[in-house]
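Removed from the display is one protein chain of the complex; every other protein chain stays in position.
Labels run A and B following the written order; every chain starts at residue 1.
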Amino acid sequence: MSTSGRSTETVIEIRNLSKVYRDFWGRPKVKALNALSLDVRKGEVFGLLGPNGSGKTTTLKLLLGLLFPTEGEITILGRSAADVAKNERIGYLPEESYLYRFLNAYETLDFYGRLFDMPASQRKERSEKLLDLVKLAPQARHRQLKEYSKGMTRRIGVAQALINDPDLVMLDEPTSGLDPLGNRDMKDLILDLKKQGKTVLMCSHLLADVQDVCDRIAILYGGELKVMGRVDELLKAQDETQILSSKLSDEAIRDIEAVLKKHGADMLKVDQPTANLEDLFLKTVQESRDRPGHRTVKDGAAS
Amino acid sequence: MSFDPQDMPVFDAIVYWMVVVGVLSIIVMVVSLLSLLVSHRGAGLRIFAEEILRSLTDLFSLSIRRIWALSKLTFIEAYRRKALAVFVVFALLFMFAGWFMGGDTRDMTTDQVKVYVSFVLRTIAWLTLPLIVVLSSFGIPEEIRVRSLHTVVTKPARRLEIVLGRVFGFSMIGTLVLLVMSGVGYIWIVRQVPASARDMLVCRVPVYGKLQFLDRAGNPADKGVNVGDLWEFRSYIEGATKARAIWVFPGIGERTLDSDGNLHLENQFLAFRSYKGNMKQSLLYDYQFRNPDTGATYTTEARPINENRGVTDVISRKLVSRTDGKTYDLIKDFVARDGTLRIEVSCIDREQYLGMARPDLFIRKPDVSFAVGFFKAAAGIEIMMILVVLLAVTGSTFLKGPIATVLTSVLMILGGEKAHAFMDQLMIGRSDKGGFQGGGFFESIYRIITHMNPTTELPDNMGFTIMTGVDGLLTGFLWLCKQVIPRLQYFNMSEYVSNGFDVPFGSTLLPCLLILVGYFLPCVMLGYFALRIRELESK
Partner (left out) sequence: MMNSLTSQQRKLAYLIGILLLLIPIIMLGLPSDGTKAGSRGKLAQLRTEYELGESDLGDVDPSSAAMNLVLLGMRGVAVNLLYSEFDMQKDMKRWAEMEATTDSIVRLQPHFEKVWEMNGWNLAYNTSAEWDAVPDRYFYVKKGGKFLMRGVRQNRKSTHLQYHVANVYQKKIGIADEAKFYREYFLHDPDPKFKGGVDPEFNPDEQDNYLVAKREFEKACNIEDQYRRPQHILDRTLFRSMPARCQFDYASSLQKDGKFGEVTREAWQEALTDWTRKYGQQEFSIPIGPLGTDVRFPIRLEMSAEDIRKEIASPDDAVRVAKMVESYRKMVNYYYWRTRANCESESKTAEAHRNLYEANQFYKKQELEKARDAAYAGMKGFEEILRTPEFSDLQAEESLVEECMLGMMVWEDIHRVSGEKVPADYPLKWLAAQHQGNHGMIANVQRSFKRLFLD
């Protein structure tokens, strides 16, 4: 299926990408994206972060060819974004699963399978496998999608994104609207995809998800890239150490405090680790407001 | 009834089509290249070349499976959205139609049968076409609105395939509806028409000939005499002179005769009397068969006309001359080497006239079953429906649903025969050539404002030369626009069936198919480009 092969380590290359939305008369209305440059490398899970309206979904849509760039260039799997052939190796999960509500799960997967020109036997096999993978209850599979709950829609959405066994998976808010259990499943799935050597590009504002699964992240604000780098590097900057353990008794906490004291350190707080990225995120947003144009890149890949 | 089925000049039509499509695509290419150059300067040329290249790639990477998937999806969508509820309306109409059209079914006349047949065909067309227009106009815009199309285009589905899939899918729905409706309609007609009148449900298969005239002195003429009719369709031959109407029928042989070996000639001549004469007796005519190769002739006895109703003359194959008793064989002695049969009609009554046009005399081949004609007419509706789907889907690639509906409906209305005649007159622009009086756009405005008589010549100066020049350009543009509007006159085949004729292929179905194909290519390409240059996400 793939033709370009592994000629490059970079799966997505974005150079100087800008997008200006215009009104009916062609007058510029909103500058949604401003001179964005970034690379996504093969096999990594890359997270795009940013508050609402920061340009992350715009970036995804530009990558997919749903929007046309005002300026700049995109190379995705070695092809232009306008080239339909690139879609052969891409799986895309939209923010809300924009599927046909009058089809049932099998019909949906069969339909998208056909769009990949897959033969019938392969479609059938893939459908079963994917429906099991996303854990869609067997009794729900013959019902039309309009009867599905939010979580079920999301699951079938993921299944359709993976119907072609893509090399690059783009996920727009993959965990939105999922219950904690579904959330867990989704994260497992992303990590699983990574394990299979696939590249994942996701955008989200649920920081816990991003922190758990992403290798690298970029934070966008107001259409501009603010922070980019490896998640661990970005967070390592703080001179704090986190210990993650199973639930401790008060006595154990007191013991640990004693140990810390012995080593000349104070116990600062006992908390969940997500807060760290959240801090970073909030700090970045705050900083962007205070010091426009500032950028932190701890990565070196993109300049 | 007077219709004049003419075979479509296929070759000319194709040339004409190529000219129009060629001119239009050149205009589109030039305009888009220019606008690209303006907006992107130097890079414009490169973008243009890339786009062309990409389109060609798309064209060659079409996949039947994807198109089929999209067609099937369209079909299921319409089906599950209860578009087939139209059957309920149909059923209701037919359940009660009998009440209103019943009349006295015991002594049913040809006119009543005609009403039944045209009612059914018209109902089918009027129920399916609007449904299909709305369905196919709203298909793509609705998909864009709920963004299900976004998921599709992020798959390797080409925009061309999306357009094609839509066109095929809606055509499938329409076909299903038509199949069921025409089936039910057919059964309904056959059941409504009582057994006594069932022999009126036939499809006559006419062979039309070429018509020439001889004037009263026996010289060849294109037309006969005009007796003052405004409509110059029929012309008249004078009785008891050398005036003749000569029909030459092609392709005559044994198979033209009925099972008993008789030739059936049907005519519908009109009478014009220059004096009243014997008013109780219809005017008389006779036929003369003449073989141009051997010079053999045979004249039949005089027969009375039956104005506006028609006469069927059964001519037996074995002809015995009433003057010299010689016997002739109709096929062997009178059909020329090229397979044509020449029949001369003359009017018997002195100073009286018989009026006729080409379709007023035809050879009636053995009839075909009513079902054949009926379903051919249904096929005509089918082709029209596919054309409608094509136009609506194309429109919907760049317009919102309601606007696409209006566009398609307007195209359909303008496609009628009268609208085209009106536009033709508008295009000609000059009254001396059969167009409207008063000149083109600016000239007519000028004339209206200055109260200038349309027959008055315009002053000869620079300003008016420029004005008429601009008018000419505008008219040329209008001409091009008019070419885009389909000519729908071929599609109405119900007239044939309701008048008891078979639907001739060469003058109806073939033109319809050609028109469909002619629209298919440009429409699909337009839809493809419109969808491709469209940013689906932007509102």
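By definition in this document, contacts are C-beta pairs under 8 Å (C-beta built on N, C-alpha and C of every residue); 3 or more make two chains touch, one makes a residue touch a chain.
Model, not experiment: these values are computed from the prediction.
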Contact list for the unshown chain, restricted to visible chains: B
Touch with the omitted chain, as defined above, among B:Lys280, B:Lys332 or B:His451: B:Lys280
Selected residue (touches chain absent from view) among B:Phe11, B:Phe60 or B:Trp231: B:Trp231
Contact with the hidden chain (one of B:Asp215, B:Glu266, B:Asp286 or B:Glu307): B:Glu307
Missing-chain contacts mapped onto chain B: 1-2, 111, 229-231, 233, 270-271, 273, 276, 279-280, 282-283, 305, 307-308
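Quick note on the criterion: only the chains that are shown with their structure count from here on.
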Distance from the mean Cα position of chain B to that of chain A, given in whole angstrom: 58
Residue numbers on chain A that touch chain B, as the complex places them: 21, 61, 64-68, 82-85, 87-88, 90, 92, 94, 97-100, 102-103, 107, 111-112, 114-117, 144, 160, 164
Residue ranges of chain B touching chain A (in the complex, touch as defined): 54, 57-58, 61, 63, 65-66, 68-70, 72-73, 76-77, 80-81, 146-148, 150-159, 535-538
